[in-house]
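The complex is shown incomplete by one protein chain, all other protein chains being positioned as in the whole.
For chain A:
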């Protein structure tokens, strides 16, 4: 009876519209595959159809997709996968014995000796054992329990699952999750989807994107006023920033997590991608255990790894795992139950992961060729990391930190004023306020239309110069929310307009926090301001 009114649309309209769909989904943003990539795909199509362009090929440098960029798979891995896919090949003497041995072992662990059978939801047991063995070797003998290993559909799947476990509470009790800025947008997307509170801590660009515990503390203290911070996410080596954390810094982070009672999530998918001299990958698990019982038996942690990066770059197989430490046994049971609903991670990906953690050994026939291929890939990556840094730093207006690890450079770019003005004209209006429902309880609003990597000085968040209108939009939003919100404003030199706009804003709000207002001499500096509604200033629109 009431359904028409409830759906809020006339009878002829759709059941599912953008107005009545899941509001959390609308808030999800994922720039790595956003409008730029969609346009790239379009252009590729246009090129194929013969449309003339000033280039002959679209180069997709947006995503860490090694094979798509021409990197060759590791022969041994693919031999074993072929054998697993079509076991008749086990009779073929073209395949080396060690590949056959691995394939037999994997098939032996599969139901009906087929990778077409479901596996246990936590992953094939013998593969979890191999993962544990790998972690133990990597961490100099620190024990790893296969029961703590969960295989996953790429690392993304596991990260989202752990976040999902952690989210609870409403209003100020809502779970807050600390993520680095710049971050890998999977995190912000998952948090939006789960309706959790994103807590930004900023990496220090001037110190090669290093992590600073004082900044962690600042972010945490600020956040405590609006949510319940429970989780700290670290990406090491960094994505998109390419830094490799020092051992000391990891210790500091662990101490901080313990002190502040935070669940640690260590995204370590680039663990083999370390290039810079003097840099070395230290796993959080290893450091945690080396800090002694006081830490190793208390700090709750999940660390993530994947088959998609490092020297193998096998993204398409969606292989990955996580290791959970010090997790409450009841919660672990819930985790196992939760992953069982999706039945199991793809078995070919599990098989591949097994090979990554259990590659050819020195006495096996494939060892030499495996090492050759592996070393070649990593050496080429190291060279490209250096090359990228060098060349970018020769360009006026581009400055770039060394790519110590991972697969990306995140240079800072100076945009000429005219370009910024043009951008303003073209599109970047402030937030689309129509997506805001008045009943919305979450107070954190990102005004940035630039999406993904919300770095203060790297992406034009939105144009504020001449932007009384923009700030007006923010003010309207403030009204509808009735609460403070952090507002990201890019200062692009035209202070006159900004000052004017700020003055107008002050009628309703006061600036409670100003971050990063240094370096005002430089171009394209953004400042981050937290705005709060003035006390006692009742807004008529809220009544």
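Here, contacts are C-beta pairs under 8 Å (C-beta built on N, C-alpha and C of every residue); 3 or more make two chains touch, one makes a residue touch a chain; residues count from 1.
Just so we're on the same page, contacts and distances are computed from a predicted model.
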Listed names "Alpha/Beta hydrolase protein", "Probable cytosolic iron-sulfur protein assembly protein CIAO1 homolog", "serine C-palmitoyltransferase" or "alanine transaminase", with the criterion being the UniProt name of the chain not displayed: "alanine transaminase"
From A:20, A:136 or A:246, residue that would touch the chain that is not displayed: A:20
Among A:228, A:384 or A:412, the residue in touch with the chain that has been omitted: A:228
Sole residue of A:131, A:166 or A:400 that reaches the chain not shown, by the stated touch rule: A:166
Contact footprint on chain A, counting only the chain that is left out: 1-4, 6-7, 11-12, 14-18, 20-23, 25-26, 28-30, 32-34, 41, 60, 63, 65-73, 75, 78-79, 81-83, 85-86, 89, 92, 94, 110-112, 114-121, 153-154, 156-157, 160, 164-173, 185-186, 189-190, 193, 224, 228-231, 258-263, 300, 312-318, 326-328, 330-331, 334, 337-338, 340-349, 439, 441
